[in-house]
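Note sheet for the following structure.
Only one protein chain is missing from this complex, and each of the others stays in its spot.
For chain A:
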Amino acid sequence: MRDDTTRSSATPATSDLPTPLLELRDLAITFSTSNGEVEAVRNAHLTVMPGETVAIVGESGSGKSTTALAAIGLLPANGRVSNGSIIFDGEDITSASEKRIVELRGSSIGMVPQDPMSNLNPVWKIGFQVKETLKANGLPSGTQDVAKVLSEAGLPDAESRANQYPHEFSGGMRQRALIAIGLSCRPRLLIADEPTSALDVTVQRQILDHLDTMTEELGTAVLLITHDLGLAAERAHKVIVMYKGQVVEAGPALELLTNPRHPYTQKLVASAPSIASRRIESAKRAGIETRDLLAPAVVKAASLDTVIEVEDLTKVFKIRGSWGRSTDFTAVDKVSFSIARGTTTAVVGESGSGKSTVAKLVLGLDGATSGSIRFDGVDITTLGRKEMFDFRRRVQPIFQDPYGSLDPMYNIYRTIEEPLRVHGIGNARSREKKVRELLDQVALPSATMQRFPNELSGGQRQRVAIARALALDPEVVICDEAVSALDVLVQAQILNLLADLQSDLGLSYLFITHDLAVVRQIADHVAVMEKGKLVEQGTTDEVFDNPGTAYTQALLAAIPGAGLVLPPEVA
């Protein structure tokens, strides 16, 4: 650890400038919980030079956000700095008065928070929320000033937009408003806490680009907190890796990627999807086949019969308008694709592109307006109740949110056993045996059976969801953003698990996702959706090598780490 810090301070960029803007020395942060004191962060070292962008990378619970929030005294009520010091521009603010911290907030240290949906007060107009920031920091706060701040952050038509409420803004626009607020008082340091992780990839890219330009023009230093190593490497001069409350490695971004020293960083570099997908790209340029690189041992089932065939699928929703009129909204517009047995087809697109509606229709959870979905040659839209019941047994879903998709009142045994019971398979003893097998397949100990969802981590829950989906020996598994809510390392584990299960059981996957980096690693075929229409489809290599539409190109360019050129052997 000592080594790493010396390495970071020895880089030429930092040794030229004498006073760091922000310096954390030996910082320790303790939370008092009902189980006693918990040390969330210990011995954290960090320096940010004026105008420099430093990224803290780590998984959820690594203490990265806590460390950054401590710098502006925003720890939750039960948290406190228990050791070390925070030095801002030469001034020790570790135990500064509330008054001093309030002075620094906004004007010297700004913040852009993570979730644009929850960080704007829903009952005040956007303009008001900008205005009060300017006012609190003693800056002119007229209508013009507010509009100027908002338009700087790339919000079109700022003057009239300022009169709208947050719920009238899209996610991307809200994040622009939050960036406007964070930078409105020209702080010297901006803390950006996962500023784009809740947004679509294409929007993410626009927002980050804009943030880069703005902070560069203003000479603002940025402390970027992210779970995505690819994104950190692309955006930051210096990357700090945190793991279980400690800084395990720090250094210039590219050096860290090409030569990770700590085992955790090595794992992170090896499995971060954005980096892995760049690595595949680089390898392909060097003439190495994708298949050899991904899973050389797994030979995909060569049978090419079609298990699901979707033709001209259309779904129209009625939207209730004023005066009782309704307008039609075409969520899915004449979509056709097919899934070959034993392969993975990915449907990608931004939110609102209709990809989740496709998943719902294929699962038979909602009726199509027109078109057909053939499963093994039979159109499921014509199935009766009994046949539908049978169909559900053969096609199973895995959903995005492992917190929401498991019943909190059911223990794990009951959760996995339920589909077996519903379909009347076996007796109590054989069902228990099956549950044990399933848990084994998803690499969970059989003791998990007695536990409840709230006792499991996100990754474990998603494994349970997979076990439940597999309980009925389905032929097709439909994964609706099945790994999007998970940390990168857990994500990689789950993806590997899904790949193993596919080769063992001959499963076919329909993968609904917005994350092209994930698609690159697992899918055989890709279908790209935009505004309800299927704009492009083909094998993954074809689509990634020669994206046919501007939309696909934009999606591809938006994978973080686009600027990185990595040698294929990096891992």
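Convention: contacts are C-beta pairs under 8 Å (C-beta built on N, C-alpha and C of every residue); 3 or more make two chains touch, one makes a residue touch a chain; residues count from 1.
Keep this in mind: contacts and distances are computed from a predicted model.
S.K.: UniProt names the one chain left off this complex as which of "ABC transporter permease", "Cell division protein", "RNA polymerase sigma-70 factor (ECF subfamily)" or "Oxidoreductase"?
M.R.: When "ABC transporter permease", "Cell division protein", "RNA polymerase sigma-70 factor (ECF subfamily)" or "Oxidoreductase" are compared with UniProt, the left-out chain turns out to be "ABC transporter permease".
S.K.: Just one of A:Ala55, A:Leu74 or A:Leu223 touches the chain that is missing; which is it?
M.R.: A:Leu74
S.K.: Looking beyond the chains shown, say which of A:Gly63, A:Gly79, A:Gly110 or A:Pro195 touches the absent one.
M.R.: Once the missing chain is taken into account, the touching residue is A:Gly110.
S.K.: Which residue, A:Thr30, A:Thr67 or A:Asn119, contacts the hidden chain when the whole complex is considered?
M.R.: Counting the whole complex, the residue in contact with the absent chain is A:Asn119.
S.K.: Out of A:Asn137, A:Gln246 or A:Thr415, which residue would touch the omitted chain in the full complex?
M.R.: A:Asn137
S.K.: Among A:Ala40, A:Ile56 or A:Leu178, which residue is in touch with the absent chain?
M.R.: Result: among the candidates, A:Leu178 touches the missing chain.
S.K.: Go through chain A and note every residue touching the omitted chain.
M.R.: Given the touch definition above, chain A has residues 72, 74, 76, 98, 102-107, 110-111, 113-115, 118-125, 132-133, 136-137, 165, 167, 178, 181-182, 185, 322 touching the missing chain.
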